[in-house]
Structure formats: C-alpha cells, structure tokens
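Take a look at the structure set out below.
With one protein chain removed, the remaining protein chains of the complex are shown where they sit.
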Amino acid sequence: MSRLAIYPGSFDPPTLGHLDVVARAAHLFDELIVAVGVNSDKAPFLSVEDRLSSLEECVQGMANVRVESFEGLLVDYARRKDCQRIVRGLRAISDFDYEFRVTLANRAMAPEIETVFLITKEEHSFLASSVVREVARLGGRYEGFVPPPVVEKIRKALA
Amino acid sequence: MSRLAIYPGSFDPPTLGHLDVVARAAHLFDELIVAVGVNSDKAPFLSVEDRLSSLEECVQGMANVRVESFEGLLVDYARRKDCQRIVRGLRAISDFDYEFRVTLANRAMAPEIETVFLITKEEHSFLASSVVREVARLGGRYEGFVPPPVVEKIRKALA
Amino acid sequence: MSRLAIYPGSFDPPTLGHLDVVARAAHLFDELIVAVGVNSDKAPFLSVEDRLSSLEECVQGMANVRVESFEGLLVDYARRKDCQRIVRGLRAISDFDYEFRVTLANRAMAPEIETVFLITKEEHSFLASSVVREVARLGGRYEGFVPPPVVEKIRKALA
Amino acid sequence: MSRLAIYPGSFDPPTLGHLDVVARAAHLFDELIVAVGVNSDKAPFLSVEDRLSSLEECVQGMANVRVESFEGLLVDYARRKDCQRIVRGLRAISDFDYEFRVTLANRAMAPEIETVFLITKEEHSFLASSVVREVARLGGRYEGFVPPPVVEKIRKALA
Amino acid sequence: MSRLAIYPGSFDPPTLGHLDVVARAAHLFDELIVAVGVNSDKAPFLSVEDRLSSLEECVQGMANVRVESFEGLLVDYARRKDCQRIVRGLRAISDFDYEFRVTLANRAMAPEIETVFLITKEEHSFLASSVVREVARLGGRYEGFVPPPVVEKIRKALA
Partner (left out) sequence: MSRLAIYPGSFDPPTLGHLDVVARAAHLFDELIVAVGVNSDKAPFLSVEDRLSSLEECVQGMANVRVESFEGLLVDYARRKDCQRIVRGLRAISDFDYEFRVTLANRAMAPEIETVFLITKEEHSFLASSVVREVARLGGRYEGFVPPPVVEKIRKALA
C-alpha cells in the first residue's frame, strides 16, 4: 500500500503554520499532496492560481510533496486519489470542535479514511488565515506571518 | 400545571440528532412542541414549509408531539403558549458557549422559563445542520445524516 | 409513570448552587430525591450525617423533595428506586467534560435513564464544594457560599 | 511613563458588560481611552456617531476616561497614541480562543504592547453585543442589557 | 527509515477505546509498540503483568503490533527504540489540554519526535480507564467497556 497522505485546506492565504504542518507531514508519509479546496461560493482573498503557485514555490525543495486543487467533497477527492490518510494541523488555540466535527462527518461517509492530527509549533499557535487577511486588509505587517512567495501575492491582491 | 415543553431550532434541515432529542423529550414531558424558528433575514436551505412538513412526517407516530413555526423571540413565543420549559440538545462537540449564552439571555428576559438540556447519542455528536448542508451542496452522501422524509426535501432543494 | 427524578452528588458541603438546582428541579418534576453519594474510600469534609441533616433542613419547605443517601453505582440506585431521570446542574464554568463522560457511561449501562441538565444562576457559576472547602480550611468567609444550616456543620467540622 | 490604557472594541452596541470593564479599567490605570473600532466593510447596527455619543454620555462621570474612534489596525492606533496597554474583558462564556489569537497576533506585530484581561461581572457573563442586536431585532426587551443612553440609540436604529 | 510508532499509556485497565486506537495505528504504521508506562509511585489498579498479558492477548492477531513496558520518560524510551513517532488517541471528550501540554513538553525535550493524534470512535468518546475503574469498584457492569481478556483481570483485581 502506497503511503500517500493529503493535507487539505483553503490556504487563503497559506501561512507559516501551514508550512510547518507540510514539513512535518512530508517527514511522516511517503508522499504528500497539499490540496487546495476550491469553493466557488465564496469570493476568495487570493485566487486559486495564486494559492497554488505560491504553495508550489514553498514546497519545491521537498521531493515527496506536490500541490493540487480539488472541488467538491474532500472524501470523494481522496477516494479518487486512492488515498486513505488525511492530515490536519492543530494549533493550541484552534477550533478543535470544528476539526472534530469534520473528521467524524468524513469518517461516517468514508470509514476507510483516517484523519491524522499534528500539532503546529507554539509560535504559530495564533496563526490562522483569517488573522492574516484581517491584518493585511487593515494595513498591518503581515510579512512575518506568511512564507515569502505569499507576501508578493498578498501585495498584489491588496493593490 | 400542564407539562408542556418546547424544542426550538431552525431545523434547516432536521437531522437524526434532532430526532433523537425529540424522542427523548417526548418521553420526558407530557406534551412537546417542535418549534421551527422563522428568520426572515436569512435565505434558508429548506423552506419553512419543507421543514414543517418533513418534521410532521417524522413525528407522526408520537402522540404527544406536534410541530409549529414561530417568528420573533423564543421567550415571547413560549409565553404565548403558556409554556415554561425549553428543551435543547447538547452534542459532545456542540457549541456549548452558544447554548449557555442564549439560555442566560432568555432567563434574564423570562426568569420563569427553565431550559433543560439533553445529551444526544454519541453517534450523532458531529451532526449539525450546517454539516448536512455543506455535504449536500458539495454532492456528498447526506442520506445517512437525516430522516427519510428530509432526504426528499433536500433533493428538491438541490435541484 | 411517576415523574420522579434524582439529583445525585457528594454535596460535601452543600452549596447555594446546589440549592438553586434543587429548587429548579423541584419545579420541573413531581418528586425529587436529593441523593448523597457515600464514598467509603475518601475521608469526607462533612460526615454523611451532617450532609443529610443540613440538606433536610434546607428542603423542609419543599413538599416534593426528600433527601437520601446511597452507596455504589448511581444507575443501580436509580433502578432500585424505579427512577429514570437524573438531574445535574451545569455551571458556566463547570467541568462539562466530566459531566458528559459520566452521563454517557451511565447511559451505556442504563439506556432507559435520561440525564437532564439545568444551568445554575450566574452568581453561583464559580461555586464548587471544593472552593468552599478550600476557603473554609484557610480561614476565609465561606458563610456567603452555603445555606445557613451548612454554616454550622462546617464550623463544627473545622473545630 | 504615563499609564494610559486603551479599551478597544466595536461596541455595537455598548452593553452593561462593556461599562463594567470600563469602570474596572478606569480604576486600574491613570487614563483610559475607550476606542471604537470603525470597520468600513460591515454595515453597523448603530452608527459610529451613535456609539461614540452614547459611550461619552456613559463615561461622563469618570474623569480619567475619554472616548475615541479609530480606523485600521489596533496596534498602529496604540502606537500613534504612545500607549502600551490594551484592556480586554473576559466573560465566563466568552470566545477565549478568539481573544488569545488576537492578543498573540498583536504581540507578534507590537511586542512592546501588553494586553491585560479583566473578568466581567458574573451577571454579564452572557452579554455580548450580538445578543443585544438579536434580541432588539426580534422585538425583545433589550433595555436591561444596555446603559440608558444606548436604549435610545437602539430605539432610533430600529425605527 | 523504519516506520515504527509507539502508542504509550498506562492502560490501567486497557479499554475498547485503547484497542480502537491500536487498530487504527497498526493500519497507519509499519510497526507499532503498545508501551505500558510503569509508574512506581502509584499503586495501580491492574498489575503491570496483567496489563501486559491482557494487551498481548488482545493484539495477537495483529502481526505488526507488540506490547512492551517502559519506565522513566517516554521520550527517553522512544530514543532507545530509535522511534520518532508517538501515537495518541483523542476522544471527543478527552482532556485535550493535557495531551497538548505533554506533546509540547516532549517536543521541547526531543524535537525529532512527532506526536500523531487519531480520533477514537464516537461510541468510545466517554471511555477512560478512570471510568472503568470507578464502575468496577462500585460493582457496576464494566464488561462492555473493556476487551474480554481484561474482564478476567479486573475480576481478579476486585476479588
């Protein structure tokens, strides 16, 4: 059995906390797909293209990681990929109830898929994409919260 | 004093978790009203009519349960019904803070009304209406999350 | 079916928060037993006799409430009493996880017994028996935290 | 160093819980600015002017408190005021995770600014601006939740 | 790199929830050690021998799982085993703060070791060893909470 895992998210924008999870998961599994969920209902902060290309730049030194986008339900995407492992990061101050609820709903729909949680670095414990968006929109210094390739995309989005 | 209780919610859509609470509350009180709150500000997923009719179908074997809709504040509705008992379900992973806040606000406005909490079955601990809506909208298998009369209403709503 | 409910606890000592739950539950059910759990393993702060007699004094104006003690498992005691309703108080700052765990364990052992949660008054939200014991042992003014009949028992216990 | 503190919020509307924090903070610091954050993206319930003028009326007996509005990031505003103390209230049932996240993000951007948390009165533990808005919109009695100068502004906003 | 993982615990007694985690982890990793922590300070409920032998019986159909005991610090044991993966189960109602604290302390001492969290089945969400011990000591029916080989050990311990 190939040990492929999927790390799903909206990554809008990708943060240093996301990259910390990517690095941990890449070490844990043979292959990792960072999967950008496309939600056509909501107007995103960064376009799917910008999220994909900045993530690709971020992971280009990691041989076993690739970046994709997906639409629809995560468990359907995972089944199409023949993947039975989902990775999620938990921040000390994350919405744990939300993660639990999603995991159990996924398990009810696809019992063969296991969700694996990793704990992000303490210094990223507050880092959510929503915080970065808020800071960026209010003219604050978001540069310390995101990887360099994302800085440029945010600058463009704000312009 | 007649032991009437109200189980309020938006039930958009009703889930198996809601029905579990209905069954428990019907056993606990002499009479139970399942009360569908109508919020004219938000575009609902299911129409009020579909929520009412599917709930009615679900409870038709329970002699002491009836279904109604109400507008405005819950405590005002309860007072019009001369009812002093509100029932709410708690999931292991529910937004307990939200329930607490609402209960205490209701109590400040209507001290004679008691809110009673029941714990839903473990296998429904993740089941929120929002999860069902999300799964349904993304094309997933929501059929296992809702009672049969609701399946059909969702199918219609998605069409 | 007689609408008997049991409000179990160690009540060591009874607090104003406990009495708030007793009053609410007495209003909600036809008959209420305040059931003092006897745990022979731990040295109590107040003796079982002092807990029972002070609780009896507290509830003597409530016609449908009586006080008992029990040993062993709560669900076995409830079955001996042919009672299918357990009442528990939730403080805004209570150990909700503990309550959930006990309720689900009880349900696994006795599915016919329903646990009903009531929310105590906000001004009692911090009031736990352990807080009273701590304050009393350190020479603090515990008198505002417990009903008058308990004050005297604590004074005796400290002497 | 002047002991100036800022108590920021959207105060939409100001509640009795907010005023409790103002009174506590005014006692703790030499000078206090109640700072109304202006978010041009969201349509507010009360206009900035109504929030400012009702807050001014509320604090007019407190010599060391003044009311201001600010746009943009809180830490940038605090730096312009040469202020290194932010005050926030915690309700027993507040979204503590949210407060933590904001505090740590602010600290990452402005390490010299300390956020100080005070606990509001128990009887205000459920009082959030969102509760007041909801009750007011549904025709409920919000008068007991807000200071008198705010009652009038809400009446106007609903008209 | 060999994909060995350690699932540590005191397993006093092992529960059906523990076995659920073992099965999930055995599926996720090449090799799994179920590691019974020996704490010479506390008098255990089941002896280390009984915990080891009952766990061995439980996992005997799982080719890639073995059972060991360890003393001292978990990270030191993991390093002696040249293992960089620790598995922990999260119940919906688990003491998540405790798990977080231990994980971050372990990471501070051994940054190369990753802790991976799996979510146990909903029907085990209340199942803690402490619940089983309490039920067993009070004469309750613990048989539905533990695997068959453990039932016998508990019976012996109670005798």
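When the chains are written out, they are named A, B, C, D and E in that same order, and each has its own residue count from 1.
One rule holds for everything that comes next: contacts are C-beta pairs under 8 Å (C-beta built on N, C-alpha and C of every residue); 3 or more make two chains touch, one makes a residue touch a chain.
Predicted model, so just to flag it, every value in this text is computed and none were measured.
Asks: Would you list the chains present here that the left-out chain is in contact with?
Replies: Touch partners of the hidden chain, whole complex considered, are A, C, D, E.
Asks: Looking beyond the chains shown, say which of A:Val21, A:Ala35, A:Ala78 or A:Ile93 touches the absent one.
Replies: That would be A:Ile93, which touches the missing chain.
Asks: In the full complex, which of D:Leu4, D:Val38, D:Val116 or D:Leu138 touches the chain missing from this view?
Replies: D:Val116
Asks: Could you tell which one of C:Leu4, C:Ala23, C:Met62 or C:Val131 touches the chain left off the display?
Replies: C:Val131
Asks: List the chain C residues touching the unshown chain?
Replies: 93-95, 125-128, 131, 135, 137-141, 144-145
Asks: Which residues does chain D use to touch the chain missing from this display?
Replies: The missing chain touches chain D at positions 3, 24, 27-28, 85, 90, 92, 96, 100, 103-104, 107, 114-119, 122.
Asks: Contacts of chain A with the missing chain: which residues?
Replies: Touch with the absent chain occurs at residues 92-93, 122-123, 125-126.
We take it that only the chains that are shown with their structure count from here on.
Asks: Which of these, A-B, C-D or A-D, makes the same contacts as B-E in over half of the contact pairs?
Replies: C-D
Asks: Is the number of contacting C-beta pairs greater for C-D or for B-C?
Replies: Most C-beta pairs in contact, of the two: B-C.
Asks: Could you please state the distance in Å, as a whole number, between where the Cα atoms of chain A are centred and where those of chain E are centred?
Replies: Taking the mean C-alpha position of each chain, the two centres sit 30 Å apart.
Asks: Hey, what residues on chain B touch two or more of the other chains?
Replies: Residue numbers touching two or more other chains: 92-93, 100, 103-104, 122, 125-126.
Asks: Every pair of chains that touch: which are they?
Replies: Touch list across chains, by label: A-B, A-D, A-E, B-C, B-D, B-E, C-D, C-E.
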